[in-house]
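Before I ask anything, here is the structure I am working with.
The complex appears here without one of its protein chains, the remainder shown in place.
For subunit A:
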């Protein structure tokens, strides 16, 4: 009797709660707060209880896929379910969380060829992706993060599937034929979940790759790029589909914690391959993550402060005539860029150019400040110089101004 009374009360209270929670129930996932309720942290299940899935993303848009990776990292519980996600993208360049896109990639080339630029959430270096490049992300609970296991798995898949032998070096690269790097790797370790993300070159466009990643000269560390090779050059049976199938089966047949073969029997205990449709309806909260990744502020604006400096020899016709100069006449332009915006501009104008009548420094500096470090800045500069001409009709920059504008152009738009 008491029990049914209690139930009556409980249920009538529940009704109120239902009214409140139903409305707010759109699972407010993935907005920067990890809302996994009451996960007791140290109760990791034994190996037998862990099942594995291979998720195959149906999207080839880099922002969607990065957002999906982020969504899974924030919202899924991987304690009993380890996941390997395979994905590929239309041509794009992905820089690490803390990197500088202007220094790592040829930004003007990217915008010319409409190659997207994205900044991912994990650290590490810059990579070029296209449809000939396979991305693999391994999701596990934080305590079970094991980069070596993941790379060994790939190594075994390459051998079992195609007979390709490889080694893993100290920098956790996968090397074939003793010198060619075929992988890049990055990771993110959170409080409860971790992911390890690597890429494999199967059939990438190497010409576009090297042009997209051409580095700007700075006084920072010179890069030592390793020679790269496409796996399909080593064995023409390797395609993105056959490779993802091979790595997928290797992942499913290997127990979660030990690197030994469990065979078909082990595979039949897993969850297998799944297609994933990364849209807002299937994954509420995904659109917000994707939009954040696509903003200029995130991709470019997140850059730590840096300085670029270039010097340009002034062509003789622009110098004051019939004067001999002791030193070479060079125009030196330096800019500091903070948060992707031009902060400070310093012009070192050689005396030759001053004497021949160039007086534009002040307006140049004022008008560039605060602009984005892109062609936007240059348009502003041109406008600034134009308005200086107070004598009404002449709406053209004179030669010296043109020269200075061209030099700025080079600083911003070429590497």
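One rule holds in what follows: contacts are C-beta pairs under 8 Å (C-beta built on N, C-alpha and C of every residue); 3 or more make two chains touch, one makes a residue touch a chain; residues count from 1.
The rule we apply is simple: contacts and distances are computed from a predicted model.
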(message) When one chain of this assembly is omitted, its UniProt record names it as which of these: "Protein ECERIFERUM 26-like", "V-type proton ATPase subunit a", "ER membrane protein complex subunit 6" or "Branched-chain-amino-acid aminotransferase"?
(response) "Branched-chain-amino-acid aminotransferase"
(request) Specify the residue from the set A:51, A:334 or A:382 that touches the hidden chain. (result) A:51
(request) Kindly state which of the options A:125, A:284, A:301 or A:351 is in contact with the chain not pictured. (result) A:284
(message) I'm checking contacts with the chain that's been left out. Which of A:60, A:205 or A:245 qualifies?
(response) A:245
(request) Out of A:169, A:226 or A:268, point to the residue that touches the absent chain in the complete complex. (result) A:268
(request) Would you write out the residues of subunit A that touch the absent chain, in ascending order? (result) 3-4, 7-8, 11-12, 14-15, 17-19, 21-22, 25-27, 29, 37, 51, 53, 55-56, 58, 75-77, 241, 244-245, 248, 252, 267-277, 279, 281-284
